[in-house]
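In this view, the complex is presented without one of its protein chains, the others remaining in place.
On to chain A.
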Amino acid sequence: MHIVTATDFQDWRDTARRFLWAEVPPESLRFNRIDGQPSLFDGGGVNALPQPLGSVKRNAVPRPFLSLAETVSFHRDSGRWNLLYRILWRLTHGEPNLLEITTDDDMHRMATMEKAVRRDSHKMKAFVRFRKVDRDGVEHYIAWHRPDHRIVKRVAPFFARRFKAMHWTILTPSESVVWDQKTLQYGSGVARSEAPDSDELEELWLTYYGSIFNPARIKTSMMKSEMPVKHWPTLPETKIIDDLLEDAPRRVQEMIERNEGFQRTATDLIQSQPELSQRLDGVRELAQQCQVCDLFRESTQTVFGVGPTTAKLVIVGEQPGDSEDLAGIPFVGPAGQLLNDALQQAGIDRSSVYVTNVVKHFKHTTTVTPLGKKRLHAKPNAREIRCCKPWLEAELDHLSEASVIVCLGATAAKALIDPGFNVTRQRGQVVSTERCNQTIATWHPAAILRTPDKALRLQKLQQFSSDLALAKKRLE
């Protein structure tokens, strides 16, 4: 029986080659258990290696074997050298296709070891967490990691390529490696206490980790199988897992609340009474009951559109104002007056027009003035607009003869033409939309009234008139 040692793959390869030349069968050769340490039974180390018998015989082994064997050489199992020698022997003694027979016991064992090393290396690439420390003004990145196998030398070159322009060190219990942006230097194992224990960025990383996961899909066993618990102590983010799990139900609840209501729009109400919603009058009646968003609370009544179902021109504003809220009819206040005048000027009979708003309830804030309370118009938000849109859609559905739609102001233009619509730049153009192939946007009369600069106000007024004139022309 020959007893020998091997420190690393190259060493094993040299030794194994000699014994193979000497035709020493695997049963008569044993690789020592202790890596790299001469043992008591070691009959004199390298000197004991047999000399080649006569002319050197070339033992061809399949190329994949060498790379497999090299991977296996990083395995912690002390039996690996013997196993590799046995496979080498079989490959060169009548079983050249052994590698392909993956169900063979030796092959199976080698494959298992190879897989373990590959997995461990992969986990090292993934789970090394560098911590930044400042050494005399130079940034150093230091990691502590606990691999299963002796893989530091196998994986270090990967880190050198990836973090080329960084000074970094990876410490493990049995080996270590330092990169100074030029060379890799290997050293012995180091205790965990030698590694830095925090990094300024970890808080941000934990924030990210906590936010990117979906609290509605908990699957901790999957997490543990891919991120073995033995690595948890070196992964900063694992500290908050318990908290995240505990907080998950609350976050799910929050997700639900945040989503709740999107689907609950006026559509539900419209569909609940098909007989009514078949007529525009019926829809108007239904809208009186709408409480989908909170606007109904503060206002007096729903202000629905008015005008004949046979209208060829439809005018859509933003939402009712103070006077409209009290009257229950759109465009009856100062802005309505301006609209009426402009319509008349353009030769359009208001009673032939259908006039309505995107949002049907008055939104406002209240201020107290010396003269008493005053209700100030407030802009509807996107959610309110969305909630109310089915009413507008239902109105338009019933106006089958409409051939021109005029949007007054940005809210209406955004709702009907394009969410990115810009009134200043795009007003006065006839565009085709899904609803109507002649849609025109212009100023909202209230916006004209609020323009402080007189010249500018006049200019807007003229544009408003000419846009309405354009609408009139398109009607013919």
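Keep this in mind: a residue touches a chain if its C-beta (ideal position, glycine included) is under 8 Å from a C-beta of that chain, and two chains touch if they have at least 3 such contacts; residues count from 1.
In the analysis below, contacts and distances are computed from a predicted model.
K.L.:
Select, from "Tryptophan synthase beta chain", "4Fe-4S dicluster domain-containing protein", "Gluconate 2-dehydrogenase subunit 3" or "DNA modification/repair radical SAM protein", the UniProt-recorded name of the complex's unshown chain.
P.N.:
The record for the missing subunit names the protein "DNA modification/repair radical SAM protein".
K.L.:
Pick out which of A:66, A:255, A:376 or A:458 touches the chain that's been left out of the picture.
P.N.:
With A:66, A:255, A:376 or A:458 as choices, the missing chain is touched by A:255.
K.L.:
Could you tell me which of A:128, A:407 or A:423 touches the chain that is not displayed?
P.N.:
Considering all chains, including the one not shown, the answer is A:128.
K.L.:
Among A:27, A:134, A:197 or A:226, exactly one should touch the missing chain; which is it?
P.N.:
Answering carefully, the residue with contact to the hidden chain is A:226.
K.L.:
Which chain A residues touch the hidden chain?
P.N.:
Those residues of chain A that touch the unshown chain are 97, 100-103, 108, 122, 125-132, 141, 143, 158, 161-166, 199, 201, 203-205, 207-223, 226-227, 235, 237, 241, 244-245, 248, 252, 255-260, 262-264, 381-383, 385-386, 418-420, 434.
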